[in-house]
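Dropping the structure in here first, questions after.
Missing here: one protein chain of the complex. Every other protein chain is in place.
Coming up: subunit A.
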């Protein structure tokens, strides 16, 4: 019985092809390439506006060395936000609920920021391990704590995205099941549950967008420290 609620996170195969393959390739289809014309169609205009605003917002506090990451972070943001939002459609599969995918995004990118920091400015990068103004007695403990917090960053990045999306999907399924089962028994309570479901879906839309944004924002922060 309990197994059924988690079944939505197993990628079903059809003719040997898992659905995750289709889900992962869909964001590529949805964003057409801008043409060299002066006025593009509405979809491309919206898309260009969004990417411009987002890149401006994220890269404003970053020094020039970090601007090399613009294409990577912008495409990562687009990818994550599309995957999250598409997962809210009925019967679809959300690849970002899989911890493996999120760790595959988080660990290499975080490691890249750390290695860049260590190679280009090792003193400055190591200096981040000790915040300014700490009392002398606390210094050893604090360095250990800061090192642990440094190494936990990729884990936190990956697990945050996974947990938020998985919890949201599970909640939607649970409350929808409750509303459906209650309908013949107590219609009023069922209607209340349906209203709750509606509000939850709105929340999920917001969470989908916010989580993608937070992921990329944190990466840009780690980059800012190190570049």
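Remarks
The rule we apply is simple: a contact is a pair of C-beta atoms (placed from the backbone, for glycine too) under 8 Å apart; a residue touches a chain by one contact, two chains touch by 3 or more; residues count from 1.
Criterion: contacts and distances are computed from a predicted model.
For the chain of the complex excluded from view, the name given in UniProt is "ATP synthase membrane subunit f" [choices: "Phospholipid-transporting ATPase", "ATP synthase membrane subunit f", "Cell division cycle associated 4" or "COP9 signalosome complex subunit 8"]. Touch with the chain that is not drawn comes from one residue among A:55, A:75 or A:92, which is A:92.
Within the set A:41, A:63, A:120 or A:149, the residue that contacts the chain not displayed is A:41. The chain not shown here touches subunit A at positions 1, 4-5, 7, 10, 12, 14, 19, 22-23, 26, 29-30, 32, 41-43, 86, 89-93, 177, 181.
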